[in-house]
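Every protein chain but one is kept in place in this view of the complex.
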Amino acid sequence: MAFIPDVQKIEFEGPKSKNPLAFKHYDAAEVVDGKSMAEHLRFSVAYWHTFRGDGSDPFGPGTISRPWDDGTESVENAKTRARVAFEVFEKLGVPFYCFHDRDVAPEGDNLRESNRKLDEVVAVLKEEQERSGVRLLWGTANLFSNPRFAHGAATSPNADVFAYAAAQVKKAIEVTHELGGENYVFWGGREGYQSVYNTDMRRELDHMGSFLRMAHEHCRNIGFSGQLLVEPKPREPMKHQYDYDVGNVIAFLRAHDLLGPVKLNVETNHATLAGHDMIHEIELAASQDALGSVDANVGDPMLGWDTDQFPTNIYLTTQIMMVLLRYGGISPGGLNFDAKVRRESYDVIDIFHAHIGAMDALARGLKIAAAIKTDGALEKIVRDRYSSYDSGIGKKIDERKTTFAELESYMIERGNPARSPSGRQELLENLINEYI
Amino acid sequence: MAFIPDVQKIEFEGPKSKNPLAFKHYDAAEVVDGKSMAEHLRFSVAYWHTFRGDGSDPFGPGTISRPWDDGTESVENAKTRARVAFEVFEKLGVPFYCFHDRDVAPEGDNLRESNRKLDEVVAVLKEEQERSGVRLLWGTANLFSNPRFAHGAATSPNADVFAYAAAQVKKAIEVTHELGGENYVFWGGREGYQSVYNTDMRRELDHMGSFLRMAHEHCRNIGFSGQLLVEPKPREPMKHQYDYDVGNVIAFLRAHDLLGPVKLNVETNHATLAGHDMIHEIELAASQDALGSVDANVGDPMLGWDTDQFPTNIYLTTQIMMVLLRYGGISPGGLNFDAKVRRESYDVIDIFHAHIGAMDALARGLKIAAAIKTDGALEKIVRDRYSSYDSGIGKKIDERKTTFAELESYMIERGNPARSPSGRQELLENLINEYI
Amino acid sequence: MAFIPDVQKIEFEGPKSKNPLAFKHYDAAEVVDGKSMAEHLRFSVAYWHTFRGDGSDPFGPGTISRPWDDGTESVENAKTRARVAFEVFEKLGVPFYCFHDRDVAPEGDNLRESNRKLDEVVAVLKEEQERSGVRLLWGTANLFSNPRFAHGAATSPNADVFAYAAAQVKKAIEVTHELGGENYVFWGGREGYQSVYNTDMRRELDHMGSFLRMAHEHCRNIGFSGQLLVEPKPREPMKHQYDYDVGNVIAFLRAHDLLGPVKLNVETNHATLAGHDMIHEIELAASQDALGSVDANVGDPMLGWDTDQFPTNIYLTTQIMMVLLRYGGISPGGLNFDAKVRRESYDVIDIFHAHIGAMDALARGLKIAAAIKTDGALEKIVRDRYSSYDSGIGKKIDERKTTFAELESYMIERGNPARSPSGRQELLENLINEYI
Partner (left out) sequence: MAFIPDVQKIEFEGPKSKNPLAFKHYDAAEVVDGKSMAEHLRFSVAYWHTFRGDGSDPFGPGTISRPWDDGTESVENAKTRARVAFEVFEKLGVPFYCFHDRDVAPEGDNLRESNRKLDEVVAVLKEEQERSGVRLLWGTANLFSNPRFAHGAATSPNADVFAYAAAQVKKAIEVTHELGGENYVFWGGREGYQSVYNTDMRRELDHMGSFLRMAHEHCRNIGFSGQLLVEPKPREPMKHQYDYDVGNVIAFLRAHDLLGPVKLNVETNHATLAGHDMIHEIELAASQDALGSVDANVGDPMLGWDTDQFPTNIYLTTQIMMVLLRYGGISPGGLNFDAKVRRESYDVIDIFHAHIGAMDALARGLKIAAAIKTDGALEKIVRDRYSSYDSGIGKKIDERKTTFAELESYMIERGNPARSPSGRQELLENLINEYI
């Protein structure tokens, strides 16, 4: 029985199709740069936005009510939602999904009861995974909604809250493991502060490090070999969050000797809220061997909060795919649609429009990025630009075989450097446009 | 002979004075929290802004011409400027100054000539230091103004430019050493990019690391034991600079194993351009034992560029001094006024108004911070807020003696955490106001 | 019977008091610059934040539950809340309050029922007003929370929604009139758009104008002579709101010939979200005879959303009061605390800390602004700065009695303008600090 009988499986119809419920660019089996689109893109639906989002915002309650949802916090309702979710995954042809523990199952009155309810729903998820072949990209624990986390979770001034968070993450990791999740994500929405005046930053950072170390130990103990990922975000809900951006998270992971076992889940909207272009953040992470997965959404550059929109901008999707092609792909991570339909887009069909548009935009980005790579013109320009490091004094610098004294002698001799060629930014922007 | 005969030494006259050319709060000898104000505050004048700033901006040329400056790039003119500078330092009663190599002396046609000119002026600086007792807080090299650095210095795609920058920094360190400088600063204004499309980020970051390592080695070789400092700034002049903020610089220093030998010079205006309050940045740096020195200025929170204004906001100066008192002071760093008079404030007397106001504001901040510390009410509130980590399960967390498994058992037993007390942000803001 | 027995009436105890539940600066009867503090400041409590705020944010539900609130949407509960509100007003000594229709009374299943419920609660408000002497500063209608307003109210593409909004505002104006409200406010939280692609901006702006004109006509029809006020906000909840800032609202009011009958309610947090300092916005409004009332709160300049914090910054409160003293006060408007306790400040007592701190901060601002005015030094500097317009060619310009031709002849004669004196910004900032 279908919950959404009006929508059939979304098929690839090619760029000329005018059918809004067809893919114009995403063809899962099409081979691009040596791999199928499905392998490159590893799309994932975000359970929270797509099945729990109700369209509420700080100035109004929800606008969205789904026909299959009875509005209760019962386990039965949660199980139904899970069945619907898999119907959507399959109709979209998306191979992965992601969830928070509290998205899929209701919270109980205490930890034991919450765990029990979670287990009940996980059984359904497992059954659906097996039936459909859809897999879990990553699981995570919601450590920010419940009022107990108002002051933080791992950085709470209340040791009991730290302990509760630890127990909750322990369970979420175990459940992720049970479902064959390929990654586990940490997003510390309340790990920061509203006021420096009441905050002991040193102690909080220290607790946050201990928390992550213990989580990592627990994964080893239970044999969970999925990738661990920290997701940077600069602020919101807190005034300041410690996992501010890729650089700050890397600083933190290096301080606790966790870079390597732990990588990053980088989100477009979080990047821009921190003042960075998405391509900067993923390139920075990848250049440090720290890129684990991508939350494929987009914010509005004029807005100062997380709008979590579906990514439809071809420049953005091209840039993302250029980095992924350069660094060998995103696996075992994926492209997770941490995005929500607008508050005013309250029909079920809007979910489909949203995902189809984003999948097509990323597929176009992939094809464009592959064409740029194949063509090689851009890569050559960049390689040539740095060619002075391929020989002579440049090579010595590149290979770390020189000193300030030697460089001074060299330059005293020469007097002045050779002139650098133009940066050709305008030409390069035109070049990118040739492929778009 | 005085260059500025109309201005006498600025004296402390106390809060009731209406004399704009007197200190109302800064009394160098006054003991606050066990040290003199002079020892706490370690004020420094920035040579570039105060003696080379001409009031130009992107929409118009300079508005400022000083009576002592003949407008030429001669060494003689540079020497005169140096004499004037020390007159200003002495009249202000500021014990330190900072400079870039190219501020104090003109650049020659090649490296050898530039070095010779620099030496000539350094001889005057040395003489003036000895005469006046004013000391060098830090030196640095200007690796951003000359067009040769348009594409970066240590991150230039041109190996010759890297070599030139290395030679220039080598000399600047030596000169700083010769003048007894207590620190040496790296600010990489062009170490970043305008366009990701023409940039090999991994290679650039690698070169930047090598550069800093070689600089550190050179300091050891010549026996310079001053503190090395990197100054974060997120952008401007480039679209993106690698030393984005405290967190990003710490990530970089840890990657190259330089945190410890190298610390941070944190600037208010750069902090806010990166989206952080100044108190966040210095607290974060200090909590990682990485705070080296402070560039005491302020930006306009409504503006997206570096305005480098003199700090007169008492909340800001109080917050800075609260952190410095908490972490044992700023020495061997200092509070350097990396600030300039406005383009419309083109009289010599404006230099004095500007420094007097900032020195008084920081002196008030010091007195307020000391009163808050002595009173102890704020500190007690914060300590109590985290007291659950002083015993029981909290202590085990704090001492890293527990595991997720133990924490889960503990919490399964308890069911739910104890309620956290209110964060009391409103009370704390009122409390701060009681001291202001 | 008191609902909050632990808190007594807040008394003025002076700056040396250490009692957090006493005023240190606000003494209602104290005469400053010829009027009592109460007359100058006309404080108002915002019903929605203080009695309906639950601490929810986009990442978590409410943290606040009040002992007097049974959590239901019954009229009885609403009446109880009203009684509590007046207890708080009286204990704080605040002479005014403000409300939205849907804050004070629950919404019914249709317009008639909603109106009936509102009338029931209004009867209690009226009784409490008479008993306590507390008055209504302004009323307003909530046209943004109910999902029917998701696409706008006066700018909804749905004519029925326009009609519903008109009916709701009609009732809200009548209720405000009945309660003797001195102003009526329009804040169009959804009057804007999320996407330009689905928006007919010209038609929406036209409808918005008609709505306001009809509202104004209705006021005349029923004899409501209170001041009408539009409150600017640039964005949030929408991507873009038409009432972006003071300038945009004035443009709109002039287009519809409503400036005069309609003025502005200017909020600090909305000002900064639009990129303006609060002093800019109120000075601009006042200089156009368009300043009606003030929402006295503050945002965080590092954050891109409305945090609605209580104003405790003395610079801000001084600047506000400087403008109000310059333009003859805020009456019949007032200083309404459109501010909420933090999500982490969930105790009843936090409401008192918050209001006391803000009232004290504004009282200090008033005293400082009055001292600056009495002293006259700042005013004289500004007056002198423009003195060239007091005679000669300047006077002709000022009095609009010259032409480009005459000005050219004058200047051809002179060749160049006289030099302008320094702007003295640094001196002026120091001068302000002398009073703080």
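Things worth noting here:
Note that the chains are named A, B and C in the order they appear, and that numbering of residues resets to 1 at the start of each chain.
What we mean here is this: a contact is a pair of C-beta atoms (placed from the backbone, for glycine too) under 8 Å apart; a residue touches a chain by one contact, two chains touch by 3 or more.
Being a predicted model, the structure only gives us computed values, none of them experimental.
Only one residue from B:H151, B:H218 or B:R424 touches the chain missing from this view: B:H151.
Within the complete assembly, residues 109-112, 148, 150-151, 156-164, 166-167, 169-171, 194-203, 205-207, 210, 213-215, 217-218, 221, 234-235, 240, 244-245, 247-248, 250-252, 254-255, 274-277, 279-280, 283-284, 287-288, 319, 378, 381-382, 385-386, 388-389, 392-394, 397-398, 400, 402-405, 407-408, 410-412, 414-418, 420, 423-425, 428-429, 431-432 of chain C touch the chain that is not shown.
Remark: the residues of chain A touching the chain excluded from display are 18, 20, 24, 272, 275-277, 301-302, 310, 312-315, 341-342, 344-347, 349-350, 353-354, 356-357, 360-361, 422-427, 429-431, 433-434, 436. Mapped onto chain B, contacts with the missing chain fall at residues 55-63, 144-147, 149-151, 189-190, 194-195, 235-237, 239-240, 273, 300, 302-307, 342-344, 346.
The rule is short, and it goes like this: only the chains that are shown with their structure count from here on.
Here the CA centre of chain B is 39 Å from the CA centre of chain C. We define each chain's centre as the mean of its Cα atoms; on that basis chain A and chain B are separated by 35 Å.
Among the residues of chain C, those in touch with two or more other chains are 302, 342, 344, 346.
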